[in-house]
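The structure appears below as structure tokens.
In this view, the complex is presented without one of its protein chains, the others remaining in place.
Chain nomenclature is as follows: A, B and C, assigned in order of appearance, with residue numbering initiated at 1 for each chain independently.
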Amino acid sequence: MEIAFFIITALLTIGAAVAMVLSHNAVHSALWLVLNFFGVAVLYLLLNAPFLAMVQITVYAGAIMVLFLFVIMLLGSEQGQEEVNGLPWQTPVALVMGLLLVVMAGYALFFPGTPVPTTQTPNEIGAPDILARKLFSTYLLPFEITSVLLLVALIGAVVLTMKSREGDRV
Amino acid sequence: MNFLLSLIVWLPLLGALVVLFAPGLSDHTAKRVALVWSLAVFVLSLPLIPGLGVFDGARAELQLVERVPWISAFGVDYFLAVDGISIWLVLLTTFLTPITILSTFDAINTRVRAFEAFMLALQTGMLGVFLAQDLFLFYIFWEFTLVPMYFLIGIWGGARRIYATVKFFLYTFAASVLMLLAIIALYVLWGQNSFSLPDMVQAIRNNQFVLDQNLGRWLFLAFFAAFAVKVPLWPFHSWLPDAHTEAPTPGSVILAGVLLKLGGYGFIRFNLQLFPEASRFFAPAIGVLAVIGIIYGAWIAYAQTDIKKLVAYSSVSHMGFVVLGIFALNPIGIHGAILQMVNHGISTGALFLIVGMIYERRHSREIDAFGGLWRVMPVYTFLSLLIIMSSIGLPALNGFVGEATIMFGTFSSPFLGWEFAAFGLIGVILAAVYLLWMFRRVMMGDVTEATAKMRDISRLELSMLIPLVALILLIGLYPTPFFRAMNESVTALANGLGPVLAAR
Amino acid sequence: MEETLFTLIPAIIVLPLLGALINTFLIRDGRRAGMVASLACGAAFVVGLAAFALLAGLPHEEQTHIDLTLWQWIDAGPLDVPFGFLFDPLSAVMVLLITGVGSLIHVFSIGYMAHDARPVRYFVYLNLFVAAMLILVLANNYLLLFLGWEGVGLCSYLLIGHSFERKEARYASMKAFVMNRIGDFGLMLALLALFQHFGSLNYGVIFPRAAELAGQQINWVLGPTALASAIAFCMLIGVSGKSAQIPLWTWLPDAMAGPTPASALIHAATMVTSGVYLIVRSHSIFLQTQAISNLTVYVGVATAFVAASIAIGQYDIKRVLAFSTVSQLGFMVAAAGMGAYTAAIFHLLTHGVFKALLFLGAGSVIHGAHDVQDMRRMGGLRSAMPTTFLTYMAGTLALSGIPIWAGFFSKDEIIGSAFHGTRFGTYPVSGTILIITAALTAFYMARQVSLVFLGQQRDTSYHAHESEPIMTIPLWILAVGSTIAGIINFPGLHFLDHFLEPVFEVGHAVQEPLEFNIPLAIITVVLALAAGWVAYQVYGKRQWKKTFRDPLARYLGVFFEGFEQRWYADDVYDTMVVRPFKATASFLSRILDPLGIDGLVNGAAWLVGFGGRGLRRAQTGYVRSYTLVFFLGVIAVLGYFGFATVR
Partner (left out) sequence: MVPTEYYVLLSTVLFTIGVIGVLTRRSALVVFMSVELMLNSANLALVAFSRQWNHVDGQILTFFVITVAAAEVAVGLALLVGIFRTRRTTNVDEVNTMRG
């Protein structure tokens, strides 16, 4: 039962990802990506990580993708940004290499040289309170640094997009 | 007094900073400050003269040792010391620098402060090379000398200065990188987490650190490349004439006077001490290169029309003697080589000075632009003659003492022999040919309209040449104190090269 | 007594050195400089005389042990050379010759150089020369001898180039120095070999052990050779350079471009004889090798003959004397090669006196004739310069080997040795050639006297005058010397033989003093007189025009042309050595160095640049292609680890 649910979600996620890459319209791409993010969020739930699933939806599917859509609209570059192709031969190479990567990963996963310990009984490790305790004790410093990082990113984004005055074009 | 060496090494760099950054320093005073500063360094180095109590010439081991851990993770020490091999080269450096700076009084008129700063910084680098006993520290000083020289030629040089500097820099740098590789290889192979040269040499002599024969030879060659380019040994010499022709007079003086000696010193200190077996193996081959260089440099010097180029090629020839003496691998040869390095520094430095003096007056270095200087500039010509004769190797002057000692070493060396000495002596004949040929055309002959107006040597110029000439005579007539101070160290070195060599 | 000598010997050298220093730094006036220089040299002579007297007073066996070291000159590990002097009978006579003749020449120079542009410099060189020459003969080891050897070479260079405005002076000075250097090359090589064997360069170490050299075999250019031969051969090269022997003789005639008194001192009386001195000093080495001693004789005889023949064909008054000097040096070298060392030194001494006289006489003529040197423009100067003529005649007779004059005795001893035999055997052919050469000597000297002093003045454009007393007095003294100097080794008395005996005892080279060979002497003298008479008949009787061609040219044809052109030796050297040398230098400098060696360097630089241009094309600027490469790298790394773990 669970495995069936996993397979459906996985296929949905993969399908959304493929569609994202193949779409000619950037807006479509963004929407496919949102779908993909939802799929991943569902998988997080399956993995006993409910808090992360929520974060995934709010931050990724919500904030980040909205930002993407904003920019796409702002630049008006939904379509027609693909005329110039400097590396026409790169697509087949990329596909072959990608396939190679998947095969390699699969081989390594399912025919491991050393036996892998079996999956342990899941605990409620993904509960928000457990995460929060960990985050605010052991990982306090990284957490604080992350906040600084966000602030810097914020300022950086503002500075970069500010209209430069005449005469000092970058 | 155990910080004396550090003081001598770092004081010039401090001087460089002062000259460069002191507010409100005019060009005129900058020259004087640099001069006084370098003189102070010279005075500080005077106690090093063997026999004055600080440095004991009768001891073979390193003296005035300063050793402080520096980068302890890699076992790098700040390790300065001096022994009989380096003592005269250190004194040569501190002695020549004030004279060189004196020569900037006339020769340099643009960006004076930067020039003086580079000169002083260069002095730090050169002294560091002679004094560092830690391979890593040595390498740093070694490369550091490149930088000021690069700018000295590149900014104040002649018309083709960019070509000359780039060539000089790349050539020496490329070769030095090989040396760096060898240094790292030695460090790794030894596995004692130390770059200390004396310790490594000690381990090699006690067979605690045994290098594979083939590997030892390769590492020898890596060191050899760096030093051979610097010396420069034929056929690695082609950067030298370009660098010399383009460099301003003070640059040439310091280049010929001290920088070339870094190579010869490196041969003795590193190749001979670290790789006795490879030294014995390669000695004949290097001897052949040296002899070719002696004759080739002299021969080609004869065809030059530019006086400075002539002197530059003569350097190739003369430094060939130094290499020959070193790779005689016996005490006499090495004695001669070390003294000859000092001699060459004095004589060729002086030669570049005298060339610079007439260049200042005539703004030409073409031999054909001169004639009859003996008549219009008698004092100048008298001193020039003395210096030229010293370069030719006239007995009673310094050049002869060095060359003859080298020849004796070469002849009696089990690795070289009479053929090498005979060909070396041909170089001595040729030295007379090209230098007298130059003398005949520049100093002798009729006074032309252009040369008639040339005034004789000024007091300033006299003050540059007099100390050099005094040393030329002193070393020529009484070189014994110079030899005695290096005797013990050189004998110990030769003993390390193998039992065969201790005898002669 | 020895202590006194120990103070006197350095003084001999220091005095002329002091003169040179004073003149360099304090004196600006030519005449005063001359006084100082003469005084310095004269004082050295007086001191030398005192030292000589002291030495003569010592017991026989102690005379070779006056050895003093002033200081350690070179002390480089095993190489240990003192700055030390050895005052033995051989050095003593050399010192007297150098300072004695030197003083007279100094005095003469005061007058001769009165109108020179740079008299002070001249006297400095002259003093310096005397000092260097004294070091050469007084040294107690070979390296110090070499110092003097090259020192005199330098002074010779400076004096020849004294009037450097003249082209021939410039070229001659350099030629002299370089040719001497080629000779020094040989000498230095000999020193190296000596040191290699003995571990020392001191005479005191080498000579007693010289016999070892004969046994040692070495492999070198000439194949397996006795070490003694190799060393002696190398020394012979040095001798050939310094004493102007074949093949390095061409510099000496050119050296006449220097002031005449300098030629008298350096290129006649003293410096050029130092090669002979070297052989005599090293007799214990030469005695070990018959082959090279023979070679020395042949070189000497050949030089003597060739130079004498050239002297016949010269018109320049100094040139004749120069070739005569070369010829006489050949006599000495031949004698030294035969092992007739005393004879060589005897001739060296007498020749020093009478050749100095002849040169000074020539100088007086040139001075009086207002710098005319071409003998064809002279003639009849006897009346204008009676003193010069008389003294010149004394020199001529001495040189021609006419009895009672000095040259007769010394030359005869050499020829006598050739026939009488030495430890190397007899040299009859060489002896015969030497007799012919002696006749040629008489011929060219008679020719010279006839052309210069006899007959009528051919070129009347100048008014010849006798020189001032300061020049004629030295001439008189030397003339007296030339007349009576034979006494120093007069047959039957053998002063010199006995005096030098201790020196040769070291190498066991003492020979029975040669007794006078009357038939031989008669033959020689008759031949010389006949040659002189013929020359007088040819040149002294007729009135020639001032640009005449020598009458002998008619009879001797190409041979005379050879005489005139010095047997084309200079041209041969020019084509075979000088030109190829210059061409190679130009080739090296224009082609090999910039295109070959530097070409390799720049080629390497170009190669790097080329590779860089190639690699630059990989930098497409497309971020996606960089990513692809990155991705490939990731796959490669993953693959590597994957396989590593699977295995």
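Just so it is clear, a contact is a pair of C-beta atoms (placed from the backbone, for glycine too) under 8 Å apart; a residue touches a chain by one contact, two chains touch by 3 or more.
Because the structure is a prediction, the values reported are computed rather than measured.
In the whole complex the chain that is left out makes contact with A, C. Note that of C:Phe490, C:Tyr555 or C:Tyr622, the residue touching the chain absent from this view is C:Tyr622. Those residues of subunit C that touch the chain absent from the view are 615-624, 627-628, 631. In the full complex, the hidden chain is touched by subunit A at residues 2-3, 6, 10, 13-14, 17-18, 20-21, 23, 26, 29-30, 33, 36-37, 40, 43-44, 46-49, 51-52, 55-56, 59-60, 63-64, 67-68, 71-72, 74-75, 77, 81-87, 90-91, 93-95, 97-99, 101-102, 105-106, 109-110, 119-123, 125-126, 130-131, 134-135, 139, 142, 146, 149-150, 152-154, 156-158, 160-161, 169-170.
Following the convention adopted for this analysis, only the chains that are shown with their structure count from here on.
Taken as a graph of touching chains, this assembly is arranged as a line, each chain contacting the next along an open chain of partners.
Chain closest to the overall centre, judged by the mean of its C-alpha atoms against the mean of all protein C-alpha atoms: B.
Centroid distances built from C-alpha atoms place A farthest away from subunit B. Subunit A and subunit B have centres, each the mean of its CA atoms, that are 65 Å apart. If each chain is reduced to the centroid of its CA atoms, subunit A and subunit C end up 99 Å from each other. Taking the mean of the C-alpha atoms as each chain's centre, subunit B and subunit C sit 36 Å apart.
Those residues of subunit A whose C-beta lies close enough to touch subunit C in the complex are 86-87, 90, 93-94, 97, 100-101, 104, 107-108, 111, 113-114. Of all residues in subunit B, those touching subunit C in their complex are 167, 170-171, 235, 237-239, 296, 299-300, 302-304, 330-332, 335-336, 339, 372, 374-375, 389, 394-396, 400-401, 404-405, 407-409, 411-412, 418, 421-422, 425-426, 428-429, 432-433, 436-437, 440, 443-446, 477-480, 483-484, 487, 490-491, 494, 504. Looking at the complex, you find that subunit C touches subunit B at residues 71-79, 83, 143, 146-147, 149-151, 154, 157, 161, 164-165, 170-171, 173-174, 177-178, 181-182, 184-185, 188-189, 192-193, 195-196, 199, 220, 581-582, 584-586, 588-590, 593, 597-598, 600-601, 605.
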